Structure formats: structure tokens, C-alpha cells
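Missing here is one protein chain; the remaining ones are kept as they sit in the complex.
== subunit A ==
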Amino acid sequence: MLKKKIQDLMTEPGCATNQAKSASERKKGCGKQLVPGAAAGGCAFDGAKIALQPITDVVHLVHGPIACEGNSWDTRNTGTTGPELYRRGFTTDLSNMDIINGGEKKLYKAIRRVIDKHHPPAVFVYQTCVSALIGDDIVAVCRAATERMGTPVIPVEAPGFVGSKNLGNRLAGEALIDFVIGTREPTDAGPTDINILGEYNVAGEMDLVRDLLARLGIRLRTAITGDARYNDVAAAHTARANMVVCSQALVTLARKMKERWGIPFFEGSFYGISDTSEALRAIAGMLVERGADAVLLTRTETLIAEEEAKTWAAMEPYKARLAGKRVLLYTGGVKSWSVIHALQEMGMEVVGTSVRKSTEADKEKALDRLGGDEDKLVDAIAPKDMYQMFKDGRADIMLSGGRSQFVALKAKTPWLDINQERHHQYAGYDGMLELVRQIDLALSNPIWSQIRKPAPWEIEE
């Protein structure tokens, strides 16, 4: 069953890349074959966990040995405006005898204990390699637990060995569509309710977005899953529109919500000024199409005009300082293109952007903004090539996630974290201003001139 599910996910009709493939290629799926012996990213379990972990009021219970939860416990910087329960690490901590005798009973007891103790609105149970290999049927255990205890217990079937982190994101989406979304009918559904999919509230940056939406009179029913409450996710099917932020992770979920409940969706981004404006326009347009008051459109335009003017004005002082600086964007997904425009407006040159986890549409947008220069679109850059690039002085700063930071740092190049471990909010208009400010700070730190020089006694007179 899991196998079929994965096959389905790999042939996503909502995915442009997939549709462009031949039938036989499509059958092979989009999962890249992992290369044994080469460094690789996270596993499917990790992907599923990070996609669901931001639901703040539930227990996330990992059924496996200590490593899976122990190494991932609270390492994602996703914020909450309320419950803290999601930050606790729960695991069945399988040991030798459990592997021999099976871990289902232990899992069941663990579920009972966390429900008795914390009374969460739901429990998410995560399958791992070990529990899958010994044949623990977590779906059955979860079903039995739900029936007997009356609290929804959601099985997340994404053991690490089934594939990549991205696949895990999608399997998390499957768990939501199969067991969560549509299980609660809210009493307050309205004509301007929306969901944002693939937004995880990193560094609490949804505050910036929520505020913009609130000013337009749009209610964010829930993000999936940033700062989410279980009951809001369960009622997500009553929203009138879906915005998909991280398209690769949850586009299938968006498509299925459209098929099942007729919720239209679009892919957009809150990174960058014009992209934020575009996203707000698209949301307003969709809501009006679905019956919201048309005045929303003019209200949106007013807000956009006001915010854009304010933001560009606030960014003006940075222009002189940042003009001519060369940036390497080493990230993926929407961020591969969404911040390019604003950086260019600052007079900065984007010398390259990686499109590792980006869709074809992402790539096109990035290419368009880079003036059609294909050379600047890079897939993964091998660390040694990246190192050389910095050594040769081909970039002044890299914006990337934490894993590649040391390549830049050891090559004496400033680096700014724009992925999940960052601590600044970059979403929306204010977020872009913050990003520019942080780039300026990173570039102008005096340690960079220090690090590029040898020890002073090594300098020949």
C-alpha cells in the first residue's frame, strides 16, 4: 500500500515536470536515485517529521529507536504563538527485546500514556526504518487507539528507507489528507478564509504575513503546518483558497484538496517585495472569484501600493552600500527565484542560484529574472567547486542553509542563513527589508577583511 502511495506521489499530475516526461520515464518516478557512498540529505522520516512538527498542540510520537527522535528533537526553528507541546520529544525508544518481540504493544501503551498525560487534540505517530522492518503495523495500532481512546491518532507512514526528505514531506501531506483534513466542520467558516500550504513559520515569520492578511480582512484558517492547531488543520477544507508556498513539498496535497473540496490553489511566495504583492493579489482574486466582496481587490491594491512605497523607501539607504555586490543563492524551491528581484533592485548581482529542489516553474521564473543566463542556474554545486568559486572571488556573499555555510566560511566569504535555522523573519515586505539589512550587516562585518588577510607577520614588506 505504501508502495502504491509512493508511486502515486511520484507521478503527480499537478506537477509540471512530471507531465513533461514520457510515459516510461514517468513510471520511474521523480525520486532521484541515491548514490551509495556519496553525502546525502535527510530521509523520508525527517521530511515527514519536519512537515508535521510545526503543528503545535499535538503529541508527535516517534515509533523507533532513540536516534530518530534524539537527533531531530527540536532542531527546527519553527515558532508558535501558543502551545508548546510540539517541542517535546516523544518516542517509544525501541530496544533489543522490542525488535525481537515486536513493538506494537509498546506503541499502544505509549499512545495511551501521552493521551492520559497531555490530553492533546491528536497524536501523530511516526513510522521509522526499524519499526517498519520488524513489521509493526502502526496504521492498525493507531486505528485501535483512536477507537478505544477517542482521540485521533494519526499514522505517518514514512520510514526513512523509502526515500528522500522531499518524499517524506509529501507523505506527510498524505497523512493529513487521509486522516486529518475534513474531519471537523467549523462553525465560523467565512468567505475570506484561506490556507497557506508548505509554510512552516520559521523564526515565527508568519507574524509578518498574518498581519498583512488581517489588514485586508482575510483570515488565515491555518498554515500547513506552521504554528497550526490540530482543529484548524482538520477544518482546512472549509477555506476558500489555498496558497502553496513550498510547491515541491505539498503540491499533491493542494491538488487533492482541490479535487475533493473544490479549493483552488496557486503557487506563490512571500519572499521578495513584488512576490509578496503578487501573492496578495492572487489571494484576493481567488477569494473574490469565489464570492468574497469585490472591494477586497481595491483594498489589496491600496495596501500593496502603500507597503511597496514604504519598503522601497526604507531600503534606499542600503543601495549605496550594497550596489555591485555579488550574491550566490544556494537554496532551493521558491527561494531560488523569489528574492532575486529585490536583490537586483538593490544593485546587487546574483551570480548564481541553485535550483536543486525547485520545480520547472521555479526554474523558469529564476531564469527570467536572471535575464535568461542559463549559466547562472546551477543544480547542486559540489562543495569543492563552490569552495573554488569563493576562492576565486566570484561571489561576495552566499545566502544558503546551514549545511553549506562552512564551505563559504572556510573560503573566507560571508554567509547568511536563509533556511530553517535562521533567526530573522524574511517574509513579507518587512521581512525583505530585514533580509537586506542582514545582508548589509553580514557584508560589512570587519571580520571579513580580517579573515581575507594572512597573519600580519606573513605579509612581505
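As a working rule, a contact is a pair of C-beta atoms (placed from the backbone, for glycine too) under 8 Å apart; a residue touches a chain by one contact, two chains touch by 3 or more; residues count from 1.
Please note the rule applied: contacts and distances are computed from a predicted model.
You can't see one chain of this complex, but its UniProt record names it "Nitrogenase molybdenum-iron protein beta chain", from the set "Cytochrome c-type biogenesis protein CcsB", "Nitrogenase molybdenum-iron protein beta chain", "Asparaginyl-tRNA synthetase" or "Xanthine dehydrogenase". One of A:Q53, A:T80 or A:S404 touches the chain omitted from the figure, and that residue is A:T80. When the missing chain is restored to the complex, the residue among A:G103, A:G160, A:G173 or A:G204 that touches it is A:G204. In the full complex, the hidden chain is touched by subunit A at residues 73-75, 77, 79-81, 84, 203-204, 409-410, 416-417, 421, 423, 438, 441-442, 444-448, 450-451, 455-458.
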